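One structure is given here, and the rest of the page talks about it.
Every protein chain but one is kept in place in this view of the complex.
Then we have chain A:
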Amino acid sequence: MHLSVLTFIIALPLLTGIVILLLPMSEKKAPRLLALISSLIALALSVWAYARYDIPAGGYQFIQKVDWLPALGISYHVGVDGISLPLVLLAGIVTASGVAVSWNIEERPREFFSFLMFLAASVFGVFCSLDLFMLFFFFEMAVFPKYLMILIWGSPKTREYGAMKLTLYLFLGSVVALVGVLAMVFLSGANTFDMLALEKAGFAADFQRLWFPFVFFGFAVLGGLFPFHSWAPDGHVAAPTAVSMLLAGVEMKVGAFAALRAGIMLLPEGARYWAYVILALATVNVVYGALIALVQTDFKYVIGFSSVSHMGLVMIGFATLNREGLMGAGLQMFSHGVMTALFFAIVGMVYDRTHTREINRLGGLIKVMPMAAVGFIISGLVSMGMPGFSGFTAEFPVFMGAWRSAPIVAVVAVLGIIVTAGYILLVVRRVFFGELPENMTGIIENVSGLDKFTIGFLSLIMIALGLFPSLMVPLVNSGVDRILLILGGR
């Protein structure tokens, strides 16, 4: 039987997760080693797929389809296009980095790394799915490791609240989305979960307008769309570092991606009908998230709310329904994923050493952990859309697209850029510059070699994409071509 590389990418972390669970409890080092090796292989495979993807041919590639429940039209069906392939790569990057920065975790390493692998398998699964049932299966599969990891390894004060809130929100969102999905499958008479078939189903316009919001907004809850974003900051902050990285870096993209794939691409007429609502909500996201980030006193909350703000740009890009916007959104998903993973990694490093996340109690860290400071500043520059970094490559087309479809959106959302510069500079100034507090002088250690490597690795990706957009843009463009075709060549 022909096996797609994507099947390996999904199965590898899944199997690793199971193997780690089967290890004896006393085994402290094997879990992390297995997890690292497995995630590095997954990363290597996704890089291979990225390099081998045939851009001129476009469309879905590395396809594998195995019937599973033919009666219900359910099959194991994987494949990637120009939109999902960068996200597969992103998931590979963030998973490997997450394992690296969790290297010295002491509490139940066996379960920790096992669950982390399950989480990775689930996101790989969503990005590769071409079958709605399968997409849903992997989408839901992430809930358990997320919930447990926050509850067990999260920050003691808020972990129960954060985990509960996240789970409730996401369940609610996925139930709503599920209703929409089932409507598409059964009410329409299509009777298949195959997305390629559903794309061609030609749903009636009324039907699309009715069911689009179920699918789109249901999934967009995980994408952090206002006013369903509230789980995100609390969840990110409550989670342990590696989970924050995966949550904000990849899981939010899972939501946005599913909303695009199952919402906009299957119900294009519905998307056109609801585009202005999404634009309006997403614009609120951008400004609202940035404003709230500005007034947080907790270092991690700043980044939590900044994710809400940046995901707004992704949603704006989607809702422009034009080339510039969609392309920008595709790039922004990748760029923001790497950026926010680095942010959370550094927040974690700072917290591990200072045992506080209060901005006012930190200061002068550039002297003791210079590499972390530089990494944070680079992420900050990406975050504020500085040219030469990936953030600009992504945000610039989003604004072009927004201006084309609704200039007022661009005008309001651009305010988010000013505020973003404000909160980034304030945090950098308070936390990394200035005076090192008395009680921290002489006791703060520099970050470890593995941490430095991770920081350098993630920074390099963002700079490379900023200087050479053509590393990714043609690929994303080929994905956008397809979406535009579905939308009717606009």
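Throughout what follows, contacts are C-beta pairs under 8 Å (C-beta built on N, C-alpha and C of every residue); 3 or more make two chains touch, one makes a residue touch a chain; residues count from 1.
The rule is simple: contacts and distances are computed from a predicted model.
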Chain excluded from display, named as in UniProt, from "Sugar ABC transporter ATP-binding protein", "Possible ABC transport system permease protein", "Cytochrome P450" or "NADH-quinone oxidoreductase subunit L": "NADH-quinone oxidoreductase subunit L"
Residue among A:L196, A:A280 or A:A421 that touches the chain left out of view: A:A421
Which residue of A:L291, A:L450 or A:A464 touches the chain not shown here: A:L291
Residue numbers in chain A that touch the chain omitted from display: 140, 143-144, 147-148, 164-165, 168-169, 171, 174-175, 178-179, 182-183, 186-187, 227, 230-231, 234, 288, 290-295, 297, 323-324, 327, 360, 367, 381, 386-388, 392-393, 396-397, 399-400, 402-404, 407, 410-411, 414-415, 417-419, 421-422, 425-426, 429-430, 433-435, 469-470, 473-474, 477, 480
